[in-house]
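Sharing a structure below in C-alpha cells format, with a few things to ask.
Here the complex is missing one protein chain, while the rest keep their positions.
The chains carry the letters A and B, assigned in the order they are written, with residues numbered from 1 in each.
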Amino acid sequence: MITKNDLYKLAVKLFPINRSITGDGVRETLKILKAVCSSINVYEVPTGTQVFDWEIPKEWNIWDAYIEDEEGNRILNFKENNLHIVGYSKPIDTYMDLEELNNYIHSIVEYPEAIPYITSYYRENFGFCMAYEKRKNLEAGKYHVRIDSEFKDGSLTYGEIILPGKSKKEVFISTYICHPSMANNELSGPCVSIYLAKWLETIDRNYTYRIIFVPETIGSLTYLSKNLDEMKRNIIAGFNITCVGDNGNFSYIPSKYGNTLADKISKNVLNSHCDDYFTYSFLERGSDERQYCSPGVDLPVVSIMRSKYGEYKEYHTSKDDLSFISPEGLFGSFEIYKKCINALENNKCYRASKLGEPHLGKYGLYQNVGNTGITSYTRKISDFLVYCDGTNDLVDISNIINVPTEELIEISEVLKQNELIHLA
Amino acid sequence: MITKNDLYKLAVKLFPINRSITGDGVRETLKILKAVCSSINVYEVPTGTQVFDWEIPKEWNIWDAYIEDEEGNRILNFKENNLHIVGYSKPIDTYMDLEELNNYIHSIVEYPEAIPYITSYYRENFGFCMAYEKRKNLEAGKYHVRIDSEFKDGSLTYGEIILPGKSKKEVFISTYICHPSMANNELSGPCVSIYLAKWLETIDRNYTYRIIFVPETIGSLTYLSKNLDEMKRNIIAGFNITCVGDNGNFSYIPSKYGNTLADKISKNVLNSHCDDYFTYSFLERGSDERQYCSPGVDLPVVSIMRSKYGEYKEYHTSKDDLSFISPEGLFGSFEIYKKCINALENNKCYRASKLGEPHLGKYGLYQNVGNTGITSYTRKISDFLVYCDGTNDLVDISNIINVPTEELIEISEVLKQNELIHLA
Partner (left out) sequence: MITKNDLYKLAVKLFPINRSITGDGVRETLKILKAVCSSINVYEVPTGTQVFDWEIPKEWNIWDAYIEDEEGNRILNFKENNLHIVGYSKPIDTYMDLEELNNYIHSIVEYPEAIPYITSYYRENFGFCMAYEKRKNLEAGKYHVRIDSEFKDGSLTYGEIILPGKSKKEVFISTYICHPSMANNELSGPCVSIYLAKWLETIDRNYTYRIIFVPETIGSLTYLSKNLDEMKRNIIAGFNITCVGDNGNFSYIPSKYGNTLADKISKNVLNSHCDDYFTYSFLERGSDERQYCSPGVDLPVVSIMRSKYGEYKEYHTSKDDLSFISPEGLFGSFEIYKKCINALENNKCYRASKLGEPHLGKYGLYQNVGNTGITSYTRKISDFLVYCDGTNDLVDISNIINVPTEELIEISEVLKQNELIHLA
C-alpha cells in the first residue's frame, strides 16, 4: 500500500543531491529510485555520441566551490546549497575584486531572499548564484573565488523501466532527473513516476509500460534517438510528469494538436474529478513535450501538472524547496495519474446485446423510488446502454452522459455479467 | 377541414376510458380513433409472446374498486376517477385497519389536491391513489378494501396506419395509448396523430407514412420486434408524439446524436416558427425514443412537444385533466407537425440553371423600390439561387439564408416555372 508519506519521504531523501544533465548526482538519484522499484535499468551513453542535432556533452562533476573575502570568511559556499553554482561551471581558482566578481554573480532583485537556479550547459562559463539580500551587503575588496569541478569524457546517465502487458502497445511516462535541490520542479515528477511504476508492477496490465527517468532535453533526445522506431510503433498515450508536488489546482498541457488518446483520457479524468483545472496552450510548453511532440517524433504526450513551471514565484529558485511541496500534493497527483491509467486500461468499446431497452427489472437493475421515478443508478445504466452502439468507448460515453469513467467501468462489469453488453 | 375543436372534442371523448398497457380500454380507444380515420388496423399480440428481452404480460381488466369505512361510506371509488387504482392492481376483497391500509395508499403531500398516477406492471401488487387533502382526514378504524380486477391470458392491442406514397421510404409517427384519464400525457399525442393521419390521407404523398398507436415501452418494443427490418430499411424520419396539448412553448428532444433528418427538419421548423422553444438533451428522454433510438434499432426519431413529461407540476396526476389542455394547444401542435411533414415532402436539392445571376427583370422577378434597392422578395430569390449549387437541399438553404422552408418551397415553384432551377 503506497502512502502519501512514501512519496514525500522519497523527495526528502533525493533533495540534497546535486543533479545535473550528467554526473554522479544523476547516478546516485537513480540508485535511490531503484530501491523503490527494482525494475529500473540504468544506461550510460558516452560523451560525444551524436543524438539527432545534438551531441552528448562532457560529463560534469563538482566537489566544492566557494567565495572567500579577505578575512577568509566564506561568503558563499556550495556545500550549503547546490544552487549557489551555475550548472556546468568550469573549474577556477583565482582572486578578483568586487567589481569583477559582480559579473559572475546572479541574483533576483525582485525576490531578494531567493537563490536563482542558473545553468550554462553549452557555453563554457562559470558563475555563482546568491540571494540578493546577501549580495547587496558585499563590500569592496579582493575575493578568493574557487570552483573544484571537472569536465571529462564520461557519459549521460538515464533510467528505464519496461513493464510488459498483454499487448505490445505501450503507455509512456517520462520524467526528468537533472534538477538539483528543487522540489516541485523537479523532484515531484520522479517521485510520482517511480511509485506509479511500483503500483503498475502489481496490476494485471493490458498495456506495456515504458517509464523513463532522463535529464531534460538532452536526455529525452538521447532516449528518442535510441528508441524512436519502437516508440512510434507502440506508444498509444504518453505523459510527461513534472511539477506535481504542490497543493495547487491541477493544470494540463495538451499535445501539439490536442487530439490524441492521451488528451482524451486526461481531459475526461480532469473533468470528472477536478472542479477547477487550468488548460494551457501547447504554445506554453516548456518541458520534454518539446521533443516528444516535435515533427517526425509526433508522440501522443501530454502533461497533467499542478503549479506549472514558470508560473509560480518560487520556480527555479531555492524557494522551490521541500516546504513548497506536500505529501498530499504528491499523492493527489499520483492518484490522478492512476485514474488516467485505469481509464486507459479499461477503455473498451461495447455493444448492447439486446434490441430495445433490456427489461432491467429481470436483472435486479431497475431501482424505482416511490413516485419520483428511477434512481440515478438505473438512469446511468440506461444512459450507458443507449450509447453502447459500437461507436463509443467508455471515455466517449463518460463525456456524453457526464458519469466518471471509473463508474462506467464498474457498470460495464455488472452488465457483462448479465450478458447485457459484449465487446464491439 | 380539420379544426381545433375537432381535436379537443376527441380528447373529451377519450378522456373517461380506463386505459392501461393491455385490456379493453385500449380496444375502446382504438375504436374511437378508427371513427376519425378508418385506415387504422388493430392488432392483438398474445400474452406470453417474447418481444426482445421482454414478454407480453397477462391482460388486465378492472370493473370496480373501492374503499369503504365502517359505516359503508365509499371513501375512495374507482368509478369516480380511474387514477384511484394503481395500474395492474391484482383483485382483492378484504378488511384492514388504517395502519395497514396506509401501506397501500399513494398520495403527494406537496400537491394535496392531486391524485397521483401509479402503475405496477411487472411486480404483482395492488394499491390505491388518493389526494392527500382527503387522505389526511381518514380516521382510525376497519376499512373494506375491494378491487374487482382480472389477469388473464389475453393480448396486447395496438393500432397501425400505413399510408402509401410514391416512395417506399417512410415517415414514422408513434404515439401511446396506455394512459388512463390524463390529457396532456397522454391523450394529446393520439389526438394530434390521428388527425395528422386524416390530413395525410388527403395529400399527394411523396413518402409512405407509418403511424402507430401503441402502449408505451412494451407496445413499442412489440411493434419493433415485428417490424424492425422493414422500419430500418425504410424510415427516413420519425416523430414520437407526446405532450402536445397544452399552451406551453414548444420543446424538442433530439435523437441520440441529434444528427438525423428528423432533427434537421424539426430544428428548422422550430427556428422559423417559434420565437422561443426549448431543446432538451437526449439524456432527458423518457418516452418511446428510449426504444427507437436504442442500439441496433437506431431509428431517426425525435419529439416536438409542448410541456414535457416530468417537467410540469400536473404531470402524472389527476390535475393533468381536460382543463390543462386546450383546442389551441392541440391545434398549434398539429400545425407544427404539418409544417415538418410539408418540409420533408418538398425538401429537394436544386441546381441553378443559368450561369451567373439570371436577369431577374426578364421574368418579372426583379422588384426595385425607388432609391432603397431591391425588395426582400427579390433578395430572397437571389440568396436562394446562389445556394442552389447542388450541395444544399431546401432546409439547408433555409438555415443559411434565414428564410422559412415553406417560403422557399413557394419560391422554388416560381423558379422552376421560369426554368431558373432544376433538380440536382
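The rule is simple: a residue touches a chain if its C-beta (ideal position, glycine included) is under 8 Å from a C-beta of that chain, and two chains touch if they have at least 3 such contacts.
Everything numeric in this text was worked out from a predicted model, so none of it was measured.
Asker: Among the options A:I194, A:C293, A:L344 or A:L420, which residue touches the chain absent from this view?
Answerer: Hidden-chain contact among the options goes to A:C293.
Asker: Considering the entire assembly, which residues of subunit A contact the chain that has been omitted?
Answerer: So the residues of subunit A touching the unseen chain are 51-54, 106, 108, 116, 118, 122-123, 217, 220-221, 224-225, 228, 256, 283, 290-291, 293-298, 310, 316.
Asker: Tell me where the left-out chain touches subunit B, residue by residue.
Answerer: 351-352, 354-359, 361-362, 370-371, 373, 382-383, 385-390, 401-402
In this section, only the chains that are shown with their structure count from here on.
Asker: Distance between subunit A and subunit B based on Cα centroids, please, to the nearest Å.
Answerer: That pair's centroid distance is 55 Å.
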